[in-house]
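With one protein chain removed, the remaining protein chains of the complex are shown where they sit.
Naming follows writing order (A, B, C, D and E), and every chain is counted from residue 1.
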Amino acid sequence: MNKRVSVYRKEHFNAAHRLHNPAWDEQKNDAVFGKCNNPNFHGHNYELVVKITGEPGADTGFVIDLKFLSDLINETVLQKLDHKNLNLDVPEFSNLNPTVENIAIVIYDLLRSKIDQKLDLQIRLYETEKNFAEYPVS
Amino acid sequence: MNKRVSVYRKEHFNAAHRLHNPAWDEQKNDAVFGKCNNPNFHGHNYELVVKITGEPGADTGFVIDLKFLSDLINETVLQKLDHKNLNLDVPEFSNLNPTVENIAIVIYDLLRSKIDQKLDLQIRLYETEKNFAEYPVS
Amino acid sequence: MNKRVSVYRKEHFNAAHRLHNPAWDEQKNDAVFGKCNNPNFHGHNYELVVKITGEPGADTGFVIDLKFLSDLINETVLQKLDHKNLNLDVPEFSNLNPTVENIAIVIYDLLRSKIDQKLDLQIRLYETEKNFAEYPVS
Amino acid sequence: MNKRVSVYRKEHFNAAHRLHNPAWDEQKNDAVFGKCNNPNFHGHNYELVVKITGEPGADTGFVIDLKFLSDLINETVLQKLDHKNLNLDVPEFSNLNPTVENIAIVIYDLLRSKIDQKLDLQIRLYETEKNFAEYPVS
Amino acid sequence: MNKRVSVYRKEHFNAAHRLHNPAWDEQKNDAVFGKCNNPNFHGHNYELVVKITGEPGADTGFVIDLKFLSDLINETVLQKLDHKNLNLDVPEFSNLNPTVENIAIVIYDLLRSKIDQKLDLQIRLYETEKNFAEYPVS
Partner (left out) sequence: MNKRVSVYRKEHFNAAHRLHNPAWDEQKNDAVFGKCNNPNFHGHNYELVVKITGEPGADTGFVIDLKFLSDLINETVLQKLDHKNLNLDVPEFSNLNPTVENIAIVIYDLLRSKIDQKLDLQIRLYETEKNFAEYPVS
């Protein structure tokens, strides 16, 4: 079988964060980031959907074993982000604003090297039910 | 950073409508539109998802400020459609059948000129949890 | 087995309505009902959850056959309300404001006589995901 | 009409928190609260459902105006909790562990005095889709 | 603090089952159970919500540790039911029809003895999004 299929695995994590640009004064940070600039942080239940595209194996019918993918996401992404303060506990955000866009890019970079290069990878990340991001673009 | 990311904002509105082609007699309208042709209208809770694609700003990490986008959708789309009768209260549908396809196109046209031309725009509109449309196509 | 269990069946319908008290002038109707007083109507996707409480039958394990309950709700409630204008098409609301509270009471009254008196009945009705009602109270 | 009905209004807020008992050493805090004891906080999208029970008004068909209730929840609860650090920014939790149980009780106490005593009040609070609490009990 | 609060934990499992009464002939089984009587079984994603009611501990703010409750549900219920054929693999259903009502009662009986008798227990079980049961009744 040489038909390409996409498979998706959904996971979630809870984290605190703050949107802030240290190059700006507080007035500008407040104007741009509003409530999200609270110096004591706020937080979210992030829903993460990982999409993998490739050909199902002839012997398994799997593009990728979704149990393996779930374990990989847990080890590679959730161990690093779940129940953490993104600004203080996660080195990737020490100089990068943890917007939903940037968190999606960071998660992509964490996973890309762990997944067979023959398979395409895309990240969708929900910060809330109403605000979400996708990287790379379709 | 020159990586393209898509961000999404979800909003909702409630409206009445009727599917009807004035060029047809009632028998043909009933055959084609069935219950949706009720002359006294019926209605829906529409869920609107607006997708914007571009590069996150280096200073903000935002493709677009989702609070700004939410305000823009409210002023441009929801003020016009929310708690309205699409057939009677919205001029765009005076000669256009308010199917989920056509409402999606109308919303795209309302928003396109208000959003930076460097950013791509796509509309997804849920008429019910089971019936939805997307414009333009991916 | 003489253990009481509650079973639930979810259905949905789409309808137009308007909140309005004909004993009031337009100014008062606007002040009280706001956008919901639009004379051309607006509409909703109503989600209806019917709860039945009783003892599972020893031979079936059913409190009530949920397929039978679904058919009963369709014949008794949805035929009357789905794709209708509640104010204009449904006699029960000719002198009763179709608030989510009153629609729940009307649905209860429609179903109560069709269901075995040994079984308890409760209605939950979602007008939107954010606004809903329950009758009778727990 | 003298029939009692319950109506519900759903709102949401985002907050950071930490579970911690200052009377215990870190070892015991870790044993009891695990990842939720992260000193740098984590966070959630809280979903709040407020239930009000009473008789619909004969002139309105409303137990309570759900727009009024939404505004009241915003002023009384969300202004205090949304985009906040519950431990650091909210005085009610300066000596009270912000578990989902205790947050539900605090929200009840904030709202109870603002709502007509003839109406019953109950709070349901979702910390995640999987963990939630209700107060007072049914 | 002597205020009673309910807390809820949601889990899920996947299982095959068949509705069938061996005391009846196939004609009667078909008439009563319809497609659910398929001799080769069909299946569901069951959503299980466990409700525990009691007073939050003064030192923890917990009615019950929801991580402990999740582990208990996994060991006591999911190990027995997840990815199983309820009719063939689960002794509790060797002489009991696995309706959603009866599965809820079986889960209650499995958990009741493992949970402190000072705490009240209630089970809600979703067979599908549209069909669900609750035991004991509220």
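One rule holds in what follows: contacts are C-beta pairs under 8 Å (C-beta built on N, C-alpha and C of every residue); 3 or more make two chains touch, one makes a residue touch a chain.
As the structure is a computational prediction, the values presented were derived from the model and not from experiment.
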Displayed chains that the missing one touches are A, B, E
Had the left-out chain been drawn, it would touch chain A at residues 3-11, 53, 56, 59-63, 65-67, 70, 138
Residues of chain B touching the missing chain are 19, 21, 23-24, 32, 34, 96-102, 104-105, 129-138
Even though one chain is not shown, chain E touches it at residues 12, 14-17, 35-36, 38, 40-45, 82-85, 88-89, 128-129
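We adopt the following convention: only the chains that are shown with their structure count from here on.
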Listing by label each chain that touches chain D and chain E gives C
Maximum distance between Cα centroids and chain E occurs for chain B
Nearest to the mean of all protein Cα atoms is the Cα centre of chain D
Distance in whole angstrom between the CA centres of chain B and chain E is 41
So, in whole Å, the Cα centroid of chain B is separated from that of chain D by 33
So chain D residues touching two or more other chains come to 129, 138
All chain pairs satisfying the touch rule are A-B, A-D, B-C, C-D, C-E, D-E
